[in-house]
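Of the protein chains in this complex, all but one are displayed in their positions.
Labels run A, B and C following the written order; every chain starts at residue 1.
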Amino acid sequence: MPSRLAFVGVWLVLLALLGISMAVTLLELGPWHAALNMILAAASAVLVVWFDMHLRESSGILKLFATGTIIFLLIMFSFGLADWPTR
Amino acid sequence: MNPLLPQPRLALPQLSNYAAEYDWLFFAMSVFSVVFVTAIFIAILYFAIKYRAGSPADRTDRIRFRSRVILESSWSLIPFVLLLVFFVWAGKMYVAWSMPPKGALEIAVVGKQWMWKFQHPGGQREINTLHVPLGQPVKLVMTSQDVIHSLFVPALRIKMDAIPGRYTNLWFTAKETGKYHLHCAEYCGTDHSVMGGWLIVMTPADYQTWLAQAGTDLSLAGAGAALFRKYGCSGCHGANSTVHAPSLGGLFGTTVRTEDGREVLADEGYIRDCITVPGKNRVAGYPPIMPNFSGKISEGDLIKLIAYIRSLPPGARP
Amino acid sequence: MTAEAKKAPPKSYIEDGHTLRSWFFSTDHKGIAVLYLVSITLFFFVGGAAATLIRLELLSPNGFILSNDAYNRLFTIHGVIMVWFFLIPSIPNTFGNFLIPIMIGAKDLAFPKLNLASWWIFVFAGCFVIAALLIGGVDTGWTFYAPFSTMFSNGYVIPAVVGVFISGFSTILTGLNFIVTVHRLRAPGMTWFRLPLFVWSIYATSLVMVLATPVLATTLLLIFAERVFGLGFFDPQLGGDPVLYQHMFWFYSHPAVYIMVLPAFAVMSELMTAFSKKHIFGYKVIAFSSLAIAGLGFLVWGHHMFVAGESVYVGLVFSVLSFTIAVPSAIKVFNWTATMRKGYVSFDAPMLFALGFIGLFVIGGLTGLFVAATGLDVHLTRTYFVIAHFHFIMVGGTVSCYFGALHFWWPKMTGRMYPEMPGRIVALLIFFGFMLTFMPQFILGWLGMPRRYHLYPPEFQVLNVLSSAGASILAVAYTAPLFYLAWSLFYGKRAGLNPWGAAGLEWMIPSPPPRENFETVPVVTWEAYPYPLEPQPVAKEDGR
Partner (left out) sequence: MSDALPAVHEQFQAPGQQLEADRLGLWVFLASEAMLFGAVFFALTVYHLIHPAAMHAATSRLDLVTGVIGTAVLLTSSTTMALAVKAAREGRRTEALIVLVGTVLLGLAFEAIKVHDWFDEYDQGLYPPMGPPFPLPQPAARLYFHLYFVSTGLHAVHLAVGILLVAGVAASLLSNRMKLPERTVTVEMVGLYWQFVDIVWIFLFPTLYLVSR
């Protein structure tokens, strides 16, 4: 179990990621900012799942279920979103 | 024909080349299926009889693990490879089905609860019956005024949904004259089952005669020109306009650059969006002043407007 | 080794209490299974009555008892009730509930209170749907396609949508319960590869339940908000895309088809081994093919939309993946067939249901390839060909297996044997009645009769009459078990531990099982399906 300080560290990183995300948006980096925003969000989410939700210390089966869910969400997005640009 | 006992139609007419090829594929897959089913049924019957509880059959199993693996993989892989042949064959037909040839006779179709409205390029309109010429590719440009419908002609082995808010295409070349069923295949409400009528294939000469008889005041594009003024489009897009609005002459079929930097093909759907969803694809360099006509122009009028814009030669300022 | 019948047998779960409270609020998985059995039987007959009326009406091309509107409401009720209130809960919620804890050597599911809650939620949801039916019906079809359902339908869409939405929670909670139970409550020695294949298949089903159902919940929520608050999500006037609705709906509903049929595979593996008295052919292959089907099931939803305005390229991808899913299904059929080889095959009623299943499922599966083939689907989709195809799988497959399971485990659930001969006759009637009902529909579809047609061109009448004739046989065959099974409750022979001489933990405990299932936790030292049974726990009459 990480120390209290570690959780505070994760918190600071999360706030920093939020800050970067805002900077990216407000600086108008063009079409890339959308992708960058989502990548930063994904990074924050991974931090929350891995540390705050204790997945790091959890059994393998929980990790498997967490990854599995992401895979099924990716299936929904990749196959579903493929429809519109190729019509 | 005895009305109490109508004759079943076990063979469908093959009205197009697509239908002919379709029947071959269907036949091939049926043969595959029958062989497969028979094999399974025979195996079940054989085992059921030979190894029934009371039978004295020899039960010592001599199949080794290795041959089991070979057996398992062969009976899963061989059918799969065979199936892929069908996938490719069907896929080729599907791609052909989705690509109307250039220069096809274009007929506008609007589905509406519960009727099909057809409009020929010359402006001739008909409801629930569609007259087409023999031997000439016909492209149906379809949309719907309310819910999703689906135009289905069994003799052609084709169908396609008519979807509100966009245009879809369906094409065919009829190769026999006659009268064939035309249905709505997507459930669309109370009278879904009576939404349909006939596809009538005529010789080109007969078709011309029919067009002349069906008569109409104005061609599609001509009617569109009147609507162009009626809805006030000419106020901004017209020759004498002082408003900074894009010129529409020669627009159709070109590629338009939008304000947010995308390249969009100016087809029926694009022009439709410009009228009903302005701002979706606003042309670069023009202010967002196009009024929204969504819900104010009927599907039939939209088709006429599009036909009119399409008819404008490059450089023309209507 | 395990709890055998002792001198003073423990009280069975049925005798655990005789009050209504002891049934409706018991957290015992077996009691809840019985609650499900009773409630889904009721729903089955409501949906079946609608089907009977539909077939009766279609005797004539011009319609003779129903208006167009009434007909549309009937097929919607048939679809909604059969899909969400019979097929989806049928095998998992009754037999899964009853058997999974016993098969893995546990006393109950991991969350018994949640299990009871699932049943109450299910019944509550059913009330909404029945209410929608009573106050005037719904005319959207079970698919609730936008924009028809949101803007044009004049039926009671809202209560129906709410009902289906709520029933989803029941499905999710049941799936969750099964997953955790299989992971965490297996008896000592019960490794994954010693599990009966029933458990594997229900486990795969549960994964689909948990991952697919919430997407339906969202989709229905959007439909609800669009209809009640006027928030357009799929409204073309606003630039909304009705095809988006179809993507979301089928992302759920195609996997849902596997929620309905994987449990049938579960039952098949048990029946084929028990009545061939032989170890299953290719245990691991069958186990993994269940998981493969569950996973691949999420990759094929677009094959419902080949002519719905979906991109052609995406259509081709979905098509080839749909062909792929035929492989694990075919493997299962081969393996069940091969299981009979070198066995001691007997033909009791459950086995007849199982053999009937193979026949109908193979036909249903192969015709599935016709509609998965893009170029062929353009003609066949939305015709009776599709209707026949999925009824072959759902009714020919799942319902046959449901009845097979009912006959196979009836002695275990009630402690009584049903009369054998009526059982066999019903199994045969269902097979042949089914063929007569749905074979003509393949031809109707090929000839171009669209589905959901109340009135149809007169040349289709002969085939429709044949189909209706078959349906009347089915109506009799599906009702008959109600009578002889009820009779057996009072007059049936006592079943004993193991009337079929089958392997599996459930056949080593008394029938009906005691409240706790096992006196002591069993320690499993054998593989699944250890036929021929060595130290025979032979069928014997218990001495009451």
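Here, a contact is a pair of C-beta atoms (placed from the backbone, for glycine too) under 8 Å apart; a residue touches a chain by one contact, two chains touch by 3 or more.
Note that the coordinates shown come from a computational prediction; the quantities given were computed from them, not determined experimentally.
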Inset, instruction - For the chain that's been dropped from view, list the shown partners it touches. - result: A, B, C
Inset, instruction - Give the residue, chosen from C:T219, C:T367, C:T398 or C:N498, that touches the chain omitted from the document. - result: C:T219
Legend entry - Residues belonging to chain A that touch the chain removed from view: 1-2, 4, 7-8, 10-11, 14-15, 18, 21-22, 25, 33-34, 37-38, 40-42, 44-45, 48-49, 51-54, 58-59, 61-62, 65-66, 68-69, 72-73, 76-77, 80-81, 84-85
Inset, instruction - Considering the whole complex rather than only what is displayed, give the residues of chain B touching the chain that is not shown. - result: 258-260, 262, 276-282, 288, 292, 294
Inset, instruction - Pick out the residues on chain C that sit against the missing chain. - result: 101, 106-112, 172, 175-177, 179-180, 183-185, 210-215, 217-219, 221-222, 225, 229-233, 235, 237-241, 244, 247-248, 251, 516, 521
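Throughout what follows, only the chains that are shown with their structure count from here on.
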Inset, instruction - Assign the assembly's chain-to-chain touch graph to one of these shapes: line, ring, star, complete, other. - result: line
Inset, instruction - Express in whole angstrom the distance between the two chain centres, defined as the mean CA positions of chain A and chain B. - result: 41
Inset, instruction - Would you give the residues of chain C that are in contact with at least 2 other chains, written as numbers and ranges? - result: 243, 309, 312
Legend entry - Of all residues in chain A, the ones touching two or more other chains: none
Legend entry - Of chain A, residues touching chain C in the complex: 61, 69, 72, 75-76, 79-80, 82-84, 86-87
Inset, instruction - Under the touch definition given earlier, write down the residues of chain C that touch chain A in their complex. - result: 183, 211, 215, 243, 247, 251, 298-299, 301-302, 309-314, 317-318
Legend entry - Sites on chain C touched by chain B in the complex: 61, 68-69, 72, 139, 141, 145, 147-148, 151-154, 236-243, 276-277, 282, 285, 306-309, 312, 315-316, 319-320, 323-324, 326-328, 330-331, 333-335, 337, 340-347, 355, 358-359, 362-363, 366-367, 369-370, 373-379, 381-383, 443, 446-448, 450-463
